[in-house]
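The complex appears here without one of its protein chains, the remainder shown in place.
We call the chains A and B, going by the order they appear; numbering starts again at 1 in every chain.
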Amino acid sequence: MMKQNFLYFCLLFKYNKMGKKGLSSITKKLIMAISGAGLVFFLLFHGAMNLVSIFSAEGYEMICEFLGANWYAVVGTIGLAVLIVIHLVYAFILSYQNFRARGKQRYAVVERPEGVSWASKNMLALGAFILFGLGFHLYDFWSKMQLVELKGGEPVSGIEQIRFIFSHNYFSIMYLIWLVAIWFHLSHGIASVMQSIGWSNLVWQRRIEFIGKLFAFIIVAMFISVVIYYWLIV
Amino acid sequence: MNIKLKIWRQRNATSKGKFVEYQLNDIPAEASFLEMLDILNEQLVLKGEDPVTFDHDCREGICGACGLYINGHPHGRFKNTTTCQLHMRKFKDGDTITVEPWRSEAFPIIKDLMVDRSALDKLIQAGGYISVHTGGVPDANAIPINKHKADLAMDAAACIGCGACIAACKNGSAMLFVGAKVSQFALLPQGEVEWADRVQKMVARMDELGFGSCSNTYVCQAECPKGISVTNIARMNRQFLAAKIAEPIKK
Partner (left out) sequence: MELNSKIPTGPLSEKWTKYKAEQKLVNPANKRKLDIIVIGTGLAGASAAASFGEMGFNVKVFCIQDSPRRAHSIAAQGGINAAKNYANDGDSIQRLFNDTIKGGDYRAREANVYRLAEVSNNIIDQCVAQGVPFARDYSGLLANRSFGGAQVSRTFYAKGQTGQQLLLGAYGALSKEIEKGTVKMYARREMMDVVVVDGHARGVIVRNLVTGELERYSAHAVVIASGGYGRVFFLSTNAMSSNGSAIWQCYKKGACMANPCFTQIHPTCIPVHGDYQSKLTLMSESLRNDGRIWVPKDAEKARLLREGKIKATDIPEEERDYYLERRYPAFGNLVPRDVASRAAKERCDAGYGVNNTGRAVYLDFKEAIQRLGKQAVEEKYGNLFEMYERIVDENPYVTPMMIYPAVHYTMGGLWVDYELQTTVKGLFAAGEANFSDHGANRLGASALMQGLSDGYFVLPYTMQNYLADQINVPRFSTDLPEFEEAENAVRQKITRILSINGDTTVDMIHRHLGHIMWEKVGMSRTEQSLKEAIEEIKQLREEFWQKVKVPNVEGMNTELEKALRVADFLEMGELIARDALMRNESCGGHFRAEYQTPDGEAMRDDAHYAFVAAYEFQGVDNEPIMHKEELKFENVELKQRNYK
């Protein structure tokens, strides 16, 4: 299975190198957009779930239980993993192609013009950083909850784990940095989804960008408020 | 005014290039950037050196021939300006100006600051037109066209084909160039007949020629000397995806 996946991955690269066969650049962008949009919706759900922990520890525990080793939670987790892998694989394919298209010789001087966001030019780096943080995050929570349960063990309490993690300054600060990176990624990503799907025009362009940033803000604010709450308030 | 130039010099497509520094004194502030290069070239010729080669033609911002990467921006850092419309008064006495050619895999260097942009012609050849032949067309007023759409089509058609969008893009993507052409015809009833073929063929050609894909940084729009909007790219994406579903063509 692993080997097959690997081969498929290589094949994608090969086709894309030739540039003739395989998916068109716009289709690949569409895949990025749709997988990205899926992840945004997940984040929205995840953020809302976290928020519950502030208002009701029991409620939060109940959600954690729902998301244990139940079949629907497992299906959801697998789906999520697939989305992440697709988003990742295509991010690398596109970045590799784009890198090649840029040519071997680079500019000696490059200046970012007005009206171009920093995030938009650094999505890959941001994504890589987010992925790196995700590893820790999965280790901190998922591996001690759903994974343990799947293996037949007894998961830790969600609310306890939150309290434990965010009682440490360094964990809290790391999480905050990570969340800021997510904000940057989303601040460009959400509007970018709309553009890639083709839902933009002269009138809506600015509105979409605003809505995208607002959406990113809401999502990240939900997460951050939980970190701040457990770190500084409780 | 006195300035220092750092110019990319490269003998031909295969040789290795390098930056060469030139000191230019008493440049009139009214001179255009290209006239400043003319002055440099005249001095070089008199010294028996090879003058700096660069593309230029109309020198009034419409032919799209000129295109230099000046201090980190295609056509310099001013909005809606081509290199030929850039004047020396925009620089300060004693400035060092770095001049590079367009750099992109699709634009190989011919010599010094001159690059081969024939890939842009190939993109248009893939379908950037309405396939009518001469004669036998209906009266010009036979199809009324909504004024707003006609104006939008005109804005998209204002592209001068200079390639700044591709030069500026970190991905070397031609999406703004192709998007503008696709949009021009998508907005006009005359263009509707071939809409699905046009967008698929042009995108396929774009991928074939090795242009990168769009990551929506919108640097292209910011650097476009004609201010062409990235909403043209959105329109092309929309058309392309619709065409792939409704009227796909075989490769």
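Here is the rule we use: a residue touches a chain if its C-beta (ideal position, glycine included) is under 8 Å from a C-beta of that chain, and two chains touch if they have at least 3 such contacts.
All values reported here derive from a predicted model rather than from experimental measurement.
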Chains still shown that are in contact with the chain withheld from the display: B
Selected residue (touches chain absent from view) among B:Gln85, B:Thr217 or B:Asn232: B:Gln85
Residue of B:Lys18, B:Lys92 or B:His133 in touch with the missing chain, whole complex considered: B:His133
Positions on chain B where the hidden chain makes contact: 11-12, 28, 30-32, 34-35, 38-39, 41-42, 45-46, 48-51, 53, 55-60, 62-65, 81, 85, 87, 89, 110-111, 114, 116-118, 120-121, 124-135, 137-141, 144-147, 150-151, 153-154, 157-158, 160-161, 184-185, 188, 190-191
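Convention: only the chains that are shown with their structure count from here on.
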Rounded Å distance, chain A centre to chain B centre (Cα mean): 35
List of chain A residues in touch with chain B within their complex: 19-21, 24-30, 94, 97-98, 100-117, 120-121, 123, 188, 191-192, 194-202, 205
Chain A-facing residues of chain B, complex: 6, 17, 19, 69, 71-73, 77, 79, 98, 100, 103-107, 152, 168, 170-173, 203-204, 206-208, 210-219, 221-223, 229-231, 233-241, 244, 251
